[in-house]
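All protein chains of the complex are present and in place, except for one that has been dropped.
Lettered A and B in written order, each chain numbered from 1.
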Amino acid sequence: MKNISIIFLILMIVWVLLNNTFQLNILIPGAIIALIISLLMCRRCDIFAEMKFTPKSIAYTFIYLGIFFIDLLKSNMDVTRRVLSPSLPIRPGIVEVKTKLKSKFARMLLANSITLTPGTLTVDVKEDSFFIHWIYVEEDEIEKASEKIVEKFEKYLEVIYG
Amino acid sequence: MVNTILTIALAIIILSIAITMIRFVIGKTVIDRIIAFDIMTIASISMIAIIAQQAGRIIYLDIAIVYGLLSFLAVIIIAKYLEKSL
Partner (left out) sequence: MELVGAIITLLGAFVLLIASIGLIRMPDVYNRLQVGTKASTLGTILSLIGLVFIMPGWSGKLILLIFFIMMTNPVSSHVLARAAYFIKIPFTSRTVVDKLKVSERALTIKTED
């Protein structure tokens, strides 16, 4: 039930943004089609099941978005410095980090955030370890690398998704 | 003034697509060519958005949305094919 209503809400938001209006004769067909799609497609999916809707988690979502965007800007300055400097300062390698997150959606968000932050790219996920291509390897032990890469996002995602 | 700056931005984006095309031609492996294709598509999305602003037609943005969707699907399907798990 929770999954179906979340999918329905997402589809309705996309429909309203696409049409850019609130007229009733556009909203009603959209609502009917979104209901049909969410009932047909989402009988077994459990991707949003761990999501919480407390005020604290909503506040943390916005803090998370802010931190994410600042990190995106930082990573681009880093990339620009590496690309434009003549000696090409890279020392690449694949390191392993551990995560404590259990839910699938939180893991997807964590992998996406790792990809868009300075110098790291998720290559593979096996059980609870992520394999990360790092453009300038500083630590290759699991605990220290986890501390450097994962922890700043993990503490927010843990509150939002549990 | 605004139109001039947007035209310069359009020219820079076209230059970047041309540079990416070099990698598309010389790329040694398949993955190199797919990355070049992906970046060309993403640059084209912002190019289409700027052209839509210059022409004053919001309907062009729909083309950008569908273009992004199709390129995402194409990249996923090619990668799945290369992994032989399709």
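The rule is simple: a contact is a pair of C-beta atoms (placed from the backbone, for glycine too) under 8 Å apart; a residue touches a chain by one contact, two chains touch by 3 or more.
As the structure is a computational prediction, the values presented were derived from the model and not from experiment.
In the full complex, the hidden chain is touched by subunit B at residues 1-2, 5-6, 8-10, 12-13, 15-17, 19-20, 22-23, 29-32, 34-36, 38-39, 42-43, 45-46, 49-50, 53, 58, 61-62, 64-65, 68-69, 72, 75-76, 79-80, 82-83.
Even with one chain removed from view, subunit A keeps its contact list with that chain: residues 14, 16-20, 72-73, 75-76, 79-80, 82-84, 88, 90-96, 111-112, 115-116, 119, 121-124, 126, 129, 131, 133, 135, 137, 140.
Throughout what follows, only the chains that are shown with their structure count from here on.
The distance from the centre of subunit A to the centre of subunit B, with each centre set as the mean of the Cα atoms, comes to 23 Å.
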